[in-house]
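Selected chains from the complex are presented in situ; the others are not included.
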Amino acid sequence: MEVSAERIAQHLKGEIIGDPNVKVNMVAKIETGKPNNVCILHNPKYQNYLLTSNAGIVVVSRNLLPEQKVKPTLIVMEDAHSAFAMLLDLLNTIKKSQKKGHSLLSYRAWSSKIGKKVYIGRFSYIGSKSKVGNGCQIHPQVYIGSDVTIGENCILYPGVKIYDGCKVGNNCILHANVVIGSDGFGFAPVEDGSYKKIPQTGNVVLEDDVEIGSNTVVDRAAMGSTIVRRGVKLDNLIQIAHNVEIGEDTVIAAQTGIAGSTKVGKNCMFGGQVGIAGHIVIGDGTKINAKSGIQGNVKSELGQKGLMGIPAIQMTQYLKCYAKFRHLADPEKK
Amino acid sequence: MEVSAERIAQHLKGEIIGDPNVKVNMVAKIETGKPNNVCILHNPKYQNYLLTSNAGIVVVSRNLLPEQKVKPTLIVMEDAHSAFAMLLDLLNTIKKSQKKGHSLLSYRAWSSKIGKKVYIGRFSYIGSKSKVGNGCQIHPQVYIGSDVTIGENCILYPGVKIYDGCKVGNNCILHANVVIGSDGFGFAPVEDGSYKKIPQTGNVVLEDDVEIGSNTVVDRAAMGSTIVRRGVKLDNLIQIAHNVEIGEDTVIAAQTGIAGSTKVGKNCMFGGQVGIAGHIVIGDGTKINAKSGIQGNVKSELGQKGLMGIPAIQMTQYLKCYAKFRHLADPEKK
């Protein structure tokens, strides 16, 4: 995962001053740069940090080049401002390109179909009739059940578990210990007070470009499919119940939960620890503040203004009312 | 996991019209049926969907049989209404019956005892002196520590981890990445401001017919046992702390947390993201609304009416007060 000054200079089309063989593995701020870091200096305000920096490499705008000799290898650009995104992409590409081959200590059913340039890590399991598309990275200790379809160029990090019959689109990223397709929480009450399990016979469909954070769970539908549409981004430790549908490009922060059969629109943004009741409809573009609870349908016109509270109301109204709440116990004025 | 029209017809005791070899793997609504789906038509309101349906199979009440020829294979019953539960059971049985044998790529200690008709999947681990009862399905990548007892006919999905000394009853289902028996969160403050770990020497006992959702954690007791009684159903991502006891047939939705040493009664129902303080007692039949926080003991008589709020009060009262709260910032009427 290390990259040399020479390679960075090529990538940025910059000029090297100093040792071209210095290697780094991480971007850092110039104030805190260490020998294995590359830093960026384009703001004159931070110019002095360069003189004492311990960073291995500093990418610097030409107008901020120091007069004296400095410890880091320098890579000079006309304007180093653009270097940041380029560096992150470079480091990311290097990181991703490392793994290949099928480990002999993995298992794949004879009836499974594995595409080209697929990495299958040790102790991973691919069940019968499942398909894994070209360019996928199946890291160690992943479980893919039977009749599962994974599109192209997906990354499944260690410990991901995908139950039978689920479908994952192209370019999806599932982080460690994500669970896709476990049984929805469905039980029918019995007369004696106990519960009988309602079989969950559906599946989960993740469309293209979905990213799901560590330890998040998406349950399979009772019948039909739980659907996560193109471009949805889910953070860590989220609960998506059975038969939920989440619209395109909706982004949801950590520890939020969505109860069964609810339909969330597209381009929504939910904060962390939000709770959404089952069997409701949330309009496109709805924004929900962290920790809020949604009990009923939300129309798009209202939702776009932002919601807050338990149960949630318009955010500006909630904050005004809460400001009053904070003084409910004040001694009364005369 | 596929099933033919012929087998479905046998199971439902229905009559086939069309190709008996068509295979399906999922129940779907008639409005959205695809070639690998079986749908049910018993409501005249949906009769027209049959004419254009792409479903592989439709189970239809005799009085709704179409006059013209249709694409799906039909299975005719006197009243198709009862077909739904029967179909789910059939599909579920087929799904469950697939796995058998002990993988050579699993590990079981010589001193462990494995019952009859047990499936042990690849990369699973069964520690010394542990017992697994007849008919259990231990899916791949499961960890069962030492001195663990698993009853009969349990299903442990991929990635389940059970620490040493825990006990699981009969007919339990543990979903992917569930953790049973990790250390309770117990630390004693030291004078210098740091904390010393208090050894957690107890275990977890799950009684019969318990189902636990993906990524839920049940911690072991400091001493004695954390107990989950017969018939309890826990959803995904729930936290059950050390020394908690949960009464029979209590049902808890996702992301709820129960702090240490609390005793929850039987037949309770908790919504999602509920938080319950430690060292308290919650009476039988208590209902708690999603996202509520319980700070003190709840008597059964009060709890059965439903609780809401942080800290929780009676739900009807909370909602009335919240209705007033929403208007706290309104301009005052004269």
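The first chain written gets the first letter, and so on, giving A and B; residue counts start at 1 in each chain.
The rule we apply is simple: a contact is a pair of C-beta atoms (placed from the backbone, for glycine too) under 8 Å apart; a residue touches a chain by one contact, two chains touch by 3 or more.
Nothing here was measured: the structure is a model prediction, and the numbers come from that model.
The complex in this file is a homo-oligomer whose displayed part has 2 chains and whose full count of copies is 3.
Rule of thumb we're sticking to: only the chains that are shown with their structure count from here on.
When chain A is fitted to chain B on its Cα atoms, the angle of the rotation, on a 0 to 180 scale and to the nearest 5, is 120 degrees.
Inter-chain centre distance (chain A to chain B, centres taken as mean C-alpha positions): 26 Å. Within the complex formed with chain B, the residues of chain A that make contact are 105, 107, 123, 125, 141, 143, 146-147, 159, 161, 163-165, 177, 179, 182-183, 185, 187, 193-195, 197-199, 201-203, 215, 217, 219, 223-224, 237, 239, 241, 255, 257, 259, 273, 275, 277, 293, 310-311, 313, 317, 320-321, 323-325.
Across the interface of their complex, chain A is touched by residues 1, 25-29, 32, 88-89, 91-92, 95, 98, 105, 121-123, 139-141, 157-159, 173, 175-177, 209, 211, 213-215, 231, 233, 235-237, 248-249, 251, 253-255, 266-267, 272-273, 290-291, 310, 322, 325-329 of chain B.
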